[in-house]
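Note that this complex is displayed minus one protein chain, with the remaining chains in position.
To keep things simple, chains are lettered A and B as they appear, and every chain counts its residues starting from 1.
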Amino acid sequence: MSEYLLRVKDLHVEFTTRNGRVRAVRGVSLALSPGATLGIVGESGSGKSVTAYAITKLLDRAGRITGGSIEFGDSDLVSASYEEMRRLRGPAISMIFQNARGALNPIRTIGQQLVDALSAHRRLSKEKQQERVLDLLAAVMLKDPERILRSYPHQLSGGMCQRAMIALAIACEPQLLIADEPTTGLDVTTQKTVMDLVARLATERKMGVILITHDLGLAARYCQNIAVMQEGVVVETAPATQLFGSPQHPYTRRLVAASPTAHSTLDDLGVDAESDGVPSCRKTLQSPRTSAARPLLTAKDLTKDFSGFRAVDSVSFDIAPGESVGLVGESGSGKSTISRIISRLIDKSQGSVVFDGHDIGDIPASDFHGSEFRRQIQIVFQDPHESLNPRYTAFDCIAHPLRRLDRLIGKRETKRRVEECAERVEFDCALLTRFPHQLSGGQKARVGIARAIATNPRLLILDEPTAALDVSVQAVVLKLLDRLRREEGLSFFFVSHDLNVVRMLCERIIVMASGRVVEEASSLELFRAPQTAYTRELLEAIPSFDPRRMREIG
Amino acid sequence: MRAVITIAHHTARRFLASIPALLGVLVFTFLMMRVLPGDPAVFFASDPNAGPEEIEQMRKTLGLDRPLPVQMAYYFRDIATGNLGRSMTTGQPVVTDLAERLPASLELTVTALVLALSLALPLGVLAALYPGTLLDHAVRFVCSLGVCVPTFVSGLVLIYVFYVILGIAPDPTGRLGAFDAPPPGITGLLLVDFLIVGDFESWRSALSQLILPASTMALFVLAPLARMTRASMLAVLGSDFIRTAHSLGLSRRKVIITYGLRNALLPVITITGVVFSTMLGANVLVEKVFAWPGVGSYALDALLASDYAPVQGFVLLMASVFVLVNLTVDTLYGIADPRVTIE
Partner (left out) sequence: MSATLRHAVWVIRGNPITGVAVAGLSFLIGIALFAPWIQPYDPLASNVQMALQPPSAAHWAGTDQLGRDILSRLIAATRLDLAIAASAVAVSFVIGAVIGSISGYMGGRVDRVVGRIVDVFMAFPLFVMAMAMVAVLGNRVENIIIATAFINLPFYIRFARAEVNVRRGAGWVEAARACGDSHMQVVLLSLLPNILPAMVVQITLNLGWAILNAAGLSFLGLGVTAPTAEWGIMVAEGARFILSGQWWLVAFPGAALMFTVLCFNLVGDGLRDVLDPRMRT
């Protein structure tokens, strides 16, 4: 018996695609002792998930292990047959996945699936089986196990599905659990309970855990050792405290710097211009507007009903000129509904929206595109990939509001204005002829921002503008947004689920839960002394690391 | 028990939802009858040479002098009492004609559907399990070919090959061999009736009459069924829960059948319903080619003879069959997929 539970040596994985071979993993070596926890972190495309699937040999048809060895206990998994692998999966190695609801069979009850998982490896009597199944549900702390057994995945919440998934994974008491982004898509508070559960089960059952994540905070909180991957290669492996305290590899340093923490400021995000942006020829365009006494926007008693369901319940707030207000809440809190009411894409049920002294809440959303205020209130949407018309070039995307709202017709004038916008967001003018699928995530985000500021709005609504971006790109975009705000005197209404991000960009934060405002305070106050239990819970749930503290310990 | 109640509830709801559709068809046929050339009063007058007074009298008895809504009410009353009028060509009430001929059409359609499904499902599944292989390409080729040949051509080709050249198929005229006596009409389905009577000789003869038209029909619907099975099986095999099943070490059989196939069959159920009603329509062509005495050829003959009461009856019959088929499909779907009830 070797001292390691799992030892991966010089692993290579290739994918055969229509454009030839892609080497997704290039010489990865990892080691995990029994009962230990290893985090593999990296941004999208780093090969972290491919590594995990290679270990369990669950790569899809196109993927193939082309070199290296995977020693599990005494056997080499690379040369194991399908049947040998099948017998290992479950009792020796098992996995939990991102999007647990999709990972469960939609037309089989949780109970049936648990029985399937058990009976694949063990012969048990009916009663023993039933007993085991109930034990498992108790172990993952699912209340009302009798009901859960009879439920189908669609009848359970995301968090409950992930617990059921964990129950399946531990059903045959594996020695190694691989968790592939297990909490992506879950709310922070759910995320914390799920991860705490995994950690507790691992300790109780002496399971080794490999946690695959893009979230450095998560890895820092739950892993003893962390391997950082970039483009198919492990660039650095170190104990968590050491890795965050004194990262050695330049990529790790950049990644650690770019991850927002409870104390970092935008300047801490340490992003150099060369990491993503293009040096631009921009000049100062406008001086910040002088702040007026009256608020730029006042929302009063906003209420929104969706066929019997109240999504937003009498919410009031205002935004001063040049001010940046953050709106934070978990999914279903009504924050996106509010951002759409304020941006006049949907109608409120009750209440008023006053913009610069004009009541714009009563203009129907279907007519608002013709209003003079359309150009003054603009939006940057979530997921830059989704928010660009796939058949428009970057140029067309930016020119769209100019043509519609500024009624630009002349070709030369349009070109001049579009290029000016591109420069304001440091977007390379040479890329303007490209279609969205030919641009990187960061570039698409810039186009989305350029489009929103093209008509020189006074209020910019930001709807989770960085949620779909890798941390290093997120840092760049956040800095860009902050600079635009200072230089152009914009007001921001920043909607996000990520308190750390909001804190860096906003002076004031509104916390929402189930359609109501829970707390409103200046960012400093909110973090220093949260007034409500809910805010405290939110703050505690944020998986974060503090490099300064890590440095002291390390 | 709870599940049964849910499904019953679901079925009842779907039935109620299909009532507007049925009403729509009723109104459609009513209007169609008014638009069609020809004066019903002339048809129903006792004597083709009846004078204008008699026709006027007839018009009164038929209620044709009343306003349209009143006429529609009469029409609905007639239909509710099962009075669909009389066919000019056969001289019999339309209901009697349809009842006589519906079993022939059903026997043909159901046999063809069973034949098509029993080929399409295994082929589609196999093609999905081994995508990109020779087998996959062969299935796709047969399917693309099958959907390109119109039924009236493939039927004639089958007749030419198996009757004219090889001489192994019987004379392509009707459901019964030339020397077979029809069985007592119990269900009207020959294969069933001969079995009940125990006349196996005639049973074999009826079967041999059925094989060519049923194959023609089956060939035509094989493609959409096999394609759908393949696509749906491929999609399911690529989904996350199949990966989960593998990650738990379930046996390959369990993964493919219990986790894969059962999920993949869900869209196939829906498409089978659509295919069945397409077949009811395409039946007209096959019945004409094989001189099959079904409702389709009956309606076609009536249509060509400007005899509209049978056409109306046929359309109503098709609509009712369609509602029944849809209801069956919905119920099956409700049993197979626990998610539908929440919609």
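Note that contacts are C-beta pairs under 8 Å (C-beta built on N, C-alpha and C of every residue); 3 or more make two chains touch, one makes a residue touch a chain.
Computed from a predicted model, the values in this text were never measured in an experiment.
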item: Contacting the left-out chain in the complete assembly, out of B:26, B:113 or B:159; value: B:159
item: Of B:84, B:115, B:210 or B:319, the residue in touch with the unshown chain; value: B:319
item: Those residues of chain A which, in the complete complex, touch the missing chain; value: 17-19, 340, 343, 345, 366, 369-370, 374-375, 378-379, 381-383, 386-392, 400-401, 404-405, 437, 448, 451-452
item: Absent chain, residues of chain B that touch it; value: 17, 20-21, 24-25, 32, 35-36, 144-145, 147-153, 156-157, 159-160, 163-164, 273-274, 277-278, 280-282, 284-285, 288-289, 296, 299-300, 303-304, 311, 314-315, 318-319, 322, 325-326
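Just so we're on the same page, only the chains that are shown with their structure count from here on.
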item: Chain B partner contacts - residues on chain A that touch it in the complex; value: 56, 58, 60, 82, 86-91, 94-95, 97, 99, 102-108, 116-117, 120-121, 152, 154-155, 165, 168-169, 171-172
item: In the complex, chain B residues that touch chain A; value: 238-241, 243-252, 254, 258-259, 262-263, 266, 336-339, 342
